[in-house]
Every structure is written in C-alpha cells, then in structure tokens.
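One structure, pasted below without further comment.
Apart from one protein chain that is not included, each protein chain of the complex appears where it belongs.
Labels for the chains are A and B, by order of writing; each one numbers its residues from 1.
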Amino acid sequence: MREVAIIGIGETKFGELWERSLRDLGIEAGFKAMGDAGISGNEIDAIFLGNMSAGQLIDQEHIAPLIADYSGMAEKNIPAIRIEAASASGGLALSQGYMAVASGVHDIVVVGGAEKMTDVGDDAANEIMAKTADQEWEAVFGATLGSLYAMMARRHMNEFGTTKEQLASVAVKNHLNGSMNPHAQFRSPIKLEAVLRAPMVASPLGTFDFAPLSDGAAAVILAPLDIAHKYSDTPIKILSCGQAGDYMALHDRKSITRMDATVVAGKKAFKYAGIQPKDVNLAEVHDCTTISEIMAIEDLGFFKKGQGGKVTEDGSTALNSKISINTSGGLKAKGYPVGASGVSQAIEAVTQLRGEAGQRQVSKAEIALLHNIGGTGSSAIVHLLGRC
Amino acid sequence: MPEARFWRENQARYNMIGHKCGKCQKVYFPPRDMCPKCRRASMGKMEKIQLTGKGSVVSHTTVHEGLPEFQMQIPYTMAIIELEEGARITGQIVDCNGECVKIGSEVETVFRKLGEEGKSGIIHYGYKFKLIE
Partner (left out) sequence: MMDKVGIVSYGGYVPHYRIEAGAIGAVWGIDGTARGKSLGIIRKSVPSPDEDVITISVEAARKAMRCCNTDPEDIGAVYVGSESHPYAVKPSATIVAEAIGAAPRMTAADLEFACKAGTAGIQICMGLVASDMIKYGMAIGADTSQGAPGDALEYSASAGGAAFLIGKKNLMAEINTTLSFTTDTPDFWRREGQLYPRHGGRFTGTPAYFKHINSCAQMLFEKMGTKPEDYAHAIFHQPNGKFPLRVGKAMGFSDGQLEHGLLTPVIGNTYSGAVPLALTNVLDHSEPGDRIFVISYGSGAGSDGFDITVTNRIKKLRKKGWKPLSEMVNDYQLLDYATYAKFRGKIRMGGIA
C-alpha cells in the first residue's frame, strides 16, 4: 500500500443556495480543490462522489458522470463513481478514493461530496432522511431520524444522568466555533437559554439540537505521498481509515446509547495509524444532533462512556481545550449538506493541520480525526489525518 | 408497487409473527431468514413464532415535527419496545400523551392504521402499542 496525501481542498458556501443547482455546487467545489492543488484536468485519474439521495432530492440518478461532464471531463473519459452510505456518503467517498490511490490503481483522484437538500420541501427532506433508517420497520411506523436520535438522547439521560443543558452545550460550543468559520452557514453564537427554549422537534430534542438542512459541496484532491510535494507545500497525510457497520435498525443494536459502528471504526483507524485517542488534537465528529456528538466523543475513546455531556458542559471539548471538537462549527453550525459533510470534515482538518484556520486555529495541530455516520449509526467511517 | 411491498409483511405486522432461531433459540422480530448470531448454522432452522405483543419501553419520544403522513397525529409518541420474548421493535404508543409514558412502562399491541397511499390508495394496517394500565 502506498501512503496517500490530500494535496488540495475546496468547498462551496453551505446554506439555502436557491440560485445554485447540484451541478453548480459540485463543479465549484471541484474547481476550487483543483486550483488549491494546482492541477489540471489532464492529471485526474478518477472522481469519487459522495451523495445521499440525488434521485429523490433532484430527480437525478447517475450523478457522478454528470458532475464529471459539467466539469469539462467528458472527453477525458475518466471513471466517475457515486458512493452512497446515507449521511456517511462523503466519508465513504474519501475512504474509497484513499484506497484507490493507496492500492496504486489511480494516482490523482478527486473526492467530492455534494447534496442539494432544498429543491424539495422540508417535509419531503425529512421523509428522505427517515429512509436512511429502516424504512419497513422504523419509518413506516412513524419514526423520523430525529425521533430515533431523540430516543438515544432520552436513554442516555436515563442511564448516565446526561442533562438537557449538557445537550444544549454542544450546540452552544459548535455555534461559537462556527462564528469563527467564514464557510459556516450559521455565524452567530447562540445562548444556552435559546437552545433550551427552542420548540421541541422530538422530545427531549428541540430545533437547536439538530443540524440544518443545507445545500453544498466539498472536494479534496488525493495523491500518492511520494509525489504530493510536487503539488503542495503542506500535503496532509491520510494516516488511516476505519469503517464499520451495525444493525440497520436502532432497536436491533446491542445498546442505543453507544454506536458500535463508531467504536469499531475508531479502533480500526487508531490501530492502523498506530496512535491513541489521546494523540488527537482535533476531531470533526458527526453532530447531526447534539446527542450524536456526545455519543461520538465517548465511542471514539476520547472520554469515558456516559461522560460526554459533562465534559462538553465543562468546556473540555471547546477550541484549544483538552481536545478541540468540531472546530468548523460541525454539521450543526457549518451546515449539513448530507453527502458533502464527510468531505467537508476533511477540509476543516486539512485547514487546521496546515495552520490556516485563523481565529479558530487549534494550536500545535498535528493529528486530526474525522468521524462520519450513516443513518442512525449503521455505518461509521473514521479517518485519521496528520502533518507530514 | 407499494401494495405488494406492504402486503408481503402483513403476517408480521398484523399478527406479530416473528422467527426463532432453531439453534440458539433467540427470537427475532421482524422475521429474519438467518440468525445474526448463528449465521450459516441457522439457515433453514428459523421457525415461525407467535409473539404476545407485550413488552416494556426502552426509550421514547414525543414527536412534534413528524412525517407528513402522521400530521394528523402530531404530537405522537414513538418508542422502542423490548418484547417479552426479547426482540426489540419500534412503534407508536397511542391513546396517551407523551407524559404518561416512562422508560420501563408496560405496553401491549393494538391494531391501527399505519398509513395510506393517499386518499385513493391502499390503507396499511399493523401494530401500535398502548400502555397496560
């Protein structure tokens, strides 16, 4: 296996981008990443595109060649592959691109993630999101994705004494981080009381416990490490990747307060990289809800099971504390264009490891972790990134 | 066709017919053709089992922003139920407001409408739960 580095990054603004189509977004992110790496289309061997549900969201299947085509690559006849793992589509696209380069099959690969959420109404978007759980045995009975996370939260509160204030402190922290990120959808800090006062979506989770529905795209360029310096002064190495799965339906899992897919994917990633959770300086974890972040920082081994709420409340996960969690603002504040999020997490990590994060820079950032979840945790992908 | 998609699950959804692994005796609902514990050794040994439909609440939530199909029922209560036989399932708890449901509450199944394919389409039926007084 060859070592692999990220040599270029690029992303669109995240948010309600009424003027932009999925094509527009995909192309913009890709061009920015190519510009960042200083490569031309001639050098690209393949495109891997993470996308959850273009077929339902914009009535378009087969979107990888579409994006390649509109990026001017049609006559290059390169392979373009769409990768789907619900909300982990972006992370999975990154891992597939990583393996393609590591194996020697391809040299320069574009990994993109794109989602256009707002061409359907909120009801339809929620319906589509619910289908990433078990349609026949969860959604049919009235379970939304939010309600399933709400049941994890209720049980976590019951088993470990986690409080609503602790859940809310995740949102407060991530909005504060987002306020320092020019790419974030939400750039205003929020108060704890505002989170607690927000209308209920699925008790105990309210509006501010959820990441928004966003449009957006993100892309990174991968190259073998031995030629990476040709393109970038600061190539960022992919140290490892771990992916794991679990029962599709939440109710079938061994525990609903722990995601075994995250636990296993994390252990694999740490093992392959030969490092420990304590070696990680910053982590972009999948905070589609506040409870997701609390469970993730426990399941990844940063904190003991049950302590996630407490450590968030006491500031241990804030910028430049014990470990900096979701410095980008996370899905919560940076925005949540579903299939793009896993790739967008990589962009934050690269930015931090390059030392280019400005106001929200993590000091002495050497190692970053990316954590992407599909559905309610039936897929999990963890990447570890490091400075060369 | 959604008709067939729902119809083929009627046995399980109407009558709580699950599967029991003939090797390790673990009970599954919905029915599975293979036991995830015994895997190949369970093939062909999964037996039908009639479940009682009684169980207790593992976790619950009151849904205020739900799927369009459930708009008339908002706010409604969803729960993960651990059935007497050990299997866990997700379902709605009816005839109560969320506050009367607690983790550990005992429930039993009731027969209700799950949804419909619009006003002119097929109506889907199956289990929901109610609290046992």
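Just so it is clear, a residue touches a chain if its C-beta (ideal position, glycine included) is under 8 Å from a C-beta of that chain, and two chains touch if they have at least 3 such contacts.
In this text, all values refer to a predicted model and were calculated from it rather than measured experimentally.
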Residues in chain B touching the chain absent from view: 10, 14-15, 68, 71-73, 94-95, 110-114, 118, 123, 125, 128, 133
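Simple rule for what comes next: only the chains that are shown with their structure count from here on.
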Residue ranges of chain B touching chain A (in the complex, touch as defined): 9, 30, 36, 58-70, 73, 76, 78-81, 88-92, 98, 103, 114-115, 124, 126, 128
Complex interface listing, chain A residues touching chain B: 123-124, 126-127, 130, 136-144, 146-148, 150-152, 154-155, 158, 199-205, 247, 249-252, 256
